[in-house]
Structure formats: structure tokens, C-alpha cells
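Quick one: structure below, then a few questions.
What you see is the complex with one protein chain gone and the rest in place.
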Amino acid sequence: MNQKINQHIAYLMKEKGVNLIISQAKDSNGFVIPHFILSENDIISSVIAINEMRNFFAYLNKQEIKSFKSIGIVCNYFGVKTFFQLKFENQLKDLELFLLIPTDDDFIEITSEKQAEDYLSGLKQSTILVDEELENVKKMSMEERWNYWMKTLELCTKCYACRAACPMCYCSSCTTECNIPQWIPVPASLHGIFEWHVMRAMHLAGRCTECDECVKVCPANIPLNILNKGLHNKISEAFSSDDSSIKYALNFFQPDEKVDFIK
Amino acid sequence: MEKSWYIPYKMKITKVINEAVNVKTFRLEFVNPEDKAAFSFKAGQFGEYSIFSEGESTFCIASSPTRKDYIECTFRTAGRVTNALARCEEGDILGFRGPYGNVFPMNNWAGKNIVFVAGGIGLPPLRCVIWNVLDLGDTFGHITIVYGAKSIEELVYKDELKEWSKNPKVTLAVTVDPGGENPEWKGHIGFVPDVIRKIAPKSENTIALICGPPIMIKLSLTVLNELGFSDNNIYSTLENRMKCGIGQCGHCMVGKKYVCKDGPVFTNEEIKALPLEY
Partner (left out) sequence: MLNKQIHYSNQQLQSWVDGLIYKGKTVIGPVKKNGVTCFSEIKNFNELILNERTVYSAKEVVLPKYDILFKFAKEKDKVFISKNENSLNNVIVIGLRPCDNEGFDYLRLFFKSDPDILQKLNTFISVTIACEKKFDGCFCEELGIDKNYSNKTDVLIKTSENGYDIYFNDRGNEILSPQASDVKPAEIKKPVPNVSIDNKVAYLKKLSEQYNSEKWKIVSMGCLGCGSCAFVCPTCTCFDVQDEGNTQNGQRLICWDACGMGLFTKHASGHNPRPSQVERRRHRIMHKFVYTQDTEGKISCVGCGRCIAACPAHLNIYNQALQILQ
């Protein structure tokens, strides 16, 4: 990371009682990897373009990481979005977090929901990506779409890297692990794969921060982001009149709900 | 066609006993007489019991190898398979693969006294040995059984406990945790380790077998050591999650040892040498 961030990391560790920084680095193969800073000796300088950066908030779901309590995390826009969403869902309760977002030769620090909201609303317009692949899929007939998904899902081995790397998959017990009854078949047969990914997409609908970690970590190259973004759009269409505000349709019940599913 | 390792014997449930809350015993008989003829096992071994369409579950064989017409298993409902098993009735067909695992070295115990220490659902693996020892008459010395459960309701094999208590070869101490008794209760009240200390079985020429919840095992071992039992004269059976039962699926590994293949019977000396992954 750049010099100013590194100076600040040293400061946080020395003066603010931060004992873990989840930073980012490139390994010898060019992969962007998490770099855990446990003491000032671990601080390294590395150059990673802001759009190459990954979202390592999933580590905050690990008990071993949570136990550090006061944690710095180097991230980009998607990290801030994740932070905001996790706060909204009452996660991160016992954690003191310092988000460090690199800029050209400086950095921005975010520690509160308010700061995150300000940062996001300031940047929002420029970071919404139009996904070509999603547009392609939308144009397909039902049959083409079915074939598209059967083809892309075929290689899934159910390694659950998508779940492991997803910061929003923080449930201590996952639906797929429930076996009385066995909702989702365990084997990576098309049936089991299909139900798993549809179930996960449903549970992420309106919550997904679109960081695309699931796609980056999938060994089978499955375009999971299309499922998530497609559902996100559906949610926006159905429940939001104003796409620019952050709405989490599946987290709310309002008395004037369009559908009367609660009787 | 060579028989696959994973194709189970077909077994018919011929008896269902409700032992305690959520605990049942099944008596199983081979559907095919040739399977029965080819089958034999020894005390300490286990098997994979299955319901077709639900899956397999691992328990010990709780009946004695001296009773050749059937095998019995005792299980507590916990997961998908055990819940489905609990819904089975007499006449239903189950799958059974086994016997798997090593055995209690009973041949080396001739003439020795044996102390059995069991807690809760830990009695079934030892019940197999108890009946085996009793059925062999004078081969072994005196038998001491210390068995405890949280409450009277949670004691398993209630009728057999009565039978053992009347046997002159057996000293039986049944205990329930404080608060688990009722006014009619005539047994001990207190935890298993304390009861062992109270009845203080002699350690000379004696083998101890222990099975139960980890905390009970840990505290009982201390007491047994105090009474002079050496670690290589104390046997236990380990239970880790298992899928195949034949040292292939990797689930039950404790360090490089497979509980299903190298165990489940270990001496306390062997257990102490294992990494704490059980």
C-alpha cells in the first residue's frame, strides 16, 4: 500500500490499539491476496490498482479474526458498501473497524456508518456498472436461458468458495447444511448445484453488494454475479420507486406491502 | 460381479425397544440366510446402519457375538438418519455394512477381573462386552459395572440392569446425577467418577473399560489412575464422525490414525499419544 496508508497503519497499531490490519498484496503469481498485518514489521508497500482490489470483509465472519476486536481493513468502494450493509444488518457489533481506502497518493479513513453513507452517496453514480453479460442473458428466451445456466453451472463442484468468500454469507448455520429435511441435495449433481445457487441468490437478493468476490473465487468460473444482479434488479423494480436510494426489500415488512404474504 | 464394499446386507427389524427418551434399540436379523452364515464379528466392532433414501449412520454392535441369531444396535436420535431410523417399525428392512474396526483383546483377559464404566448412551458399546463376558461363564474373574445417566429416565437397558444386579458374579452400581432421582430410587446419586471412587474396585489383575461423554471419561480416568489402573489396562472406544467405516473417506482421522480402521478400541495409553482431534 502507499506510504501514507502505511504510516497511518503504523499509527493505528501504535496509538489506537488496532492489532490486526487486513491489507492486500500481490503474490509472486500476480494474484491479489489478503495480507495480514499483526505488527509494524509486517507492513509492506505494494501497488494494487483500486479496481483490482478485492473485498476481504468475509474474514470478519471468522471467529479467529473477530477475536482481534479492533481491526483495520484496506478496501475500495465495495468494501465501504459491504461495511454499510453489514452495519445495517446489525453485524460487526463487537468490532471496532477502520476502513482504509487508498486514493492516488493518499487514503480515506472510514470508521462509522455516517462516514460510509457520505462516501457512498458521493461516489454512487460513477460506480454503477452496466453488466453486458446480464443484458445478454435478459435477451435470451426461456429455453436459451435454461441452457445457458445448465452449461455454466455444470462445472460447479460445490466447494462453497462463493459462500466462504461472500461477506454477506455470515449465517452460522447455512440452509444447505440443514438435513432434516435435506432442502438442498448434497451431491454436486445438476439438481444439487442448481438449488444451491438459486437458494443463495434468493438469500442475497437486495443484500448483495456486487463486489463480485464470488465470481473471483469460483474455480468453475460461474457468472454468479449475474444471478445476484438480476435478482437485485428484480427487487428494485418490484419494491423501489427510486433506484438511487439503498433499499433492502427482503429485510423489511411494511404494513402496506404489495403482496399480502403475511396473514 | 465382485461385491462392492458399499453394498449393505439387508436386515429386518425384528424387535424395537424404547430404552429412554429419544433412545431406541433395534434387533436386526439377516434377510438372506447366506449373509447370516458368512457373518461374524467380535466385541468392539461397529457398523454402518442405513435407511435407503436417507443415508447411513455409524453405531457399535451392541449385542454380544455369543448371540448369533441377530445383532442389536442402540442409538439416540440426532441427525437425518437417526431420526428416520426412529420412525422405523418391526418388519422394516434396513441396510447394514460391517463389522468394521478393531476389537477388544478379550483373549488376553482370561482370568482377569473387568470393570466397566459407562455414562448415558456410552453403555451400548460396553453392553456387547458385558454379555460376551457373562455368556462365557468362568473365563473371566469378577465383573464390576458402574453406570450413570442424568436421570432415571435416561438409563438404557433397564431390564438388563436388573438382571445384572442379581448375578453373583457382578457388582453393579447405577447412579443418576443429583436431581435426576425420584423418591423410589434405590441406586446411587452422584456423578460416575465419584461412584467409582466410592466402590473402589481393585486394580490388581483387572482391566477397565470406559465409554461415555468426554467430561465423564476425563474425570473417571483420573480416579481409575488413582486406584492404580495403568493406562495400558484401561480401554475405551472413540467415536468420530464416520462415513465409510473402512478407512477411505477421511472423516474420522485423528492425526494419521483412522478411528474406523485403527480403532475404535484404543487403550488409554494409545489415546494419550493421539492429537486432541476426537
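Note that the chains are named A and B in the order they appear, and that numbering of residues resets to 1 at the start of each chain.
FYI, a contact is a pair of C-beta atoms (placed from the backbone, for glycine too) under 8 Å apart; a residue touches a chain by one contact, two chains touch by 3 or more.
If you're wondering where the values come from, they're calculated on a predicted model, not measured in any experiment.
Chemist: Which one, B:A38, B:A78 or B:A200, makes contact with the chain that was left out?
Modeler: B:A78
Chemist: Write down which of A:M140, A:C159 or A:M202 is the residue touching the left-out chain.
Modeler: Within the whole complex, the residue contacting the unshown chain is A:C159.
Chemist: Over the whole complex, note the residues of chain B touching the chain we left out.
Modeler: Counting only chain B, the missing chain is touched by 1-8, 10, 12, 50-56, 78-79, 82, 91-93, 95, 214, 239-241, 243-244, 248-251, 253-256, 275-278.
Chemist: What is the set of chain A residues that contact the non-displayed chain in the whole complex?
Modeler: Residues of chain A in contact with the hidden chain: 27, 29-31, 33-34, 36, 38, 58-59, 62-65, 151-152, 154-155, 157-161, 163-165, 177, 185-189, 213, 216-217, 219-222.
Convention: only the chains that are shown with their structure count from here on.
Chemist: Report the inter-centroid distance (CA atoms only) between chain A and chain B in whole Å.
Modeler: Chain centres of chain A and chain B, defined by C-alpha means, are spaced 48 Å apart.
Chemist: Please give the residue numbers of chain A that touch chain B in the complex, ascending.
Modeler: Interface residues on chain A, with respect to chain B: 179-182.
Chemist: How about chain B: which of its residues touch chain A in the complex?
Modeler: For this pair, the touching residues of chain B are 79-80, 83.
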